[in-house]
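Removed from the display is one protein chain of the complex; every other protein chain stays in position.
Let's turn to subunit A:
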Amino acid sequence: MKLHRLARRELLAALGFLAPSLAGFSVFYLIPFGQSVLNSFQDRLGGSFTLSNYKELLLSSSFQKAASNTFWFTAISVPILVAVSLMLALLLNQRVFIRNWLRTAYVLPLVVPVASIVLVWQILFDWNGALNAVLQHFGHSRHDWMKSEWAGFVIVLVYVWKNIGYNVILFLAGLQNIPDPYYEIADLEGAGSVRKLFGITLTYLTPTTFLVVLMSVLNSFKVFRETYLVAGAYPHDRIYMMQHYMNNMFLSLDIQKVSSAAVFMALCITALVLVLFRTERIFRSYME
């Protein structure tokens, strides 16, 4: 009986602490999103139930282009970013001079404003930009970086540049949390450095890696800002992302179509996160 009362007191307290956040979160995210789900199944606002929005969406060629570009951008850039930042963190975790200075230098791109990045971006990748000047100097023909297949490559570069520091810090923390005795025992057993890397370092880094991947996916969607400021609402086909598609649909006031695209995207992201959670659980049970 007493236990029951204590649990109820805790529930009431929890409700009290949650109330402000939950109220705003419901009003500005949950309820309107529920409304979006409804809208996506209607032929017009307040109309009858239909699947035609989804059918139109999936058949539209600009949607297919946007969805596949976004998929490939995330599928390529996130592993690259995670791998590069893991390598830097592994190097930084060993004996290194001026480690704190280096760490600061790596994080600094995170606080550089989007618009300043865009300036430098143009200076480097414009038709008359610095990169083309170098190419020409060595006798190659120049590329129109932002208006060709190369645009995808340029965006991956900007994404990695911006987010590398954040991930390095996360990985460093994970590395410093692996107890030294593990390595000492491995040394005693005569394990080589490759074996130690896979058997100890990468295994015990799994929870950190999970968080890093999650944050990298989140940040991969934010590269849209830079892309938008450099290339506008209709960039080269190669970098026309879901965000461009949805922005443009929204501006043409096609609420039903944006809603169905939003629901579609939310489903994809949820599926991705569930797969990540699942993988992490499997790894974790393997670790213990």
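Keep in mind that, in the parts below, contacts are C-beta pairs under 8 Å (C-beta built on N, C-alpha and C of every residue); 3 or more make two chains touch, one makes a residue touch a chain; residues count from 1.
In the analysis below, contacts and distances are computed from a predicted model.
Visitor: The chain that is not shown, which UniProt protein name from "ATP-grasp domain-containing protein", "Carbohydrate ABC transporter permease", "Sorbitol-binding protein /mannitol-binding protein" or "Nicotinate dehydrogenase small FeS subunit" does it carry?
Guide: Choosing among "ATP-grasp domain-containing protein", "Carbohydrate ABC transporter permease", "Sorbitol-binding protein /mannitol-binding protein" or "Nicotinate dehydrogenase small FeS subunit", the correct UniProt name is "Carbohydrate ABC transporter permease".
Visitor: Which of A:N128, A:S141 or A:S193 touches the chain that is not shown?
Guide: The single option touching the absent chain is A:N128.
Visitor: Identify the residue among A:Y29, A:F153, A:F198 or A:Y234 that touches the chain left out of the display.
Guide: A:Y29
Visitor: Of the residues A:L57, A:I117 or A:I239, which one touches the chain left out of the display?
Guide: A:I117
Visitor: What subunit A residues would touch the chain not displayed?
Guide: Listed in rising order, the touching residues are 7, 10-11, 13-18, 20-22, 24-25, 27-33, 35-36, 39, 88, 91-92, 94-98, 101-120, 122-123, 126-130, 132-133, 136, 161, 164-166, 169-174, 177, 207-208, 210-212, 214, 217-218, 221-222, 224-225, 228-229, 242-243, 246-247, 250, 255, 258-259, 262, 265-266, 269-270, 273, 280.
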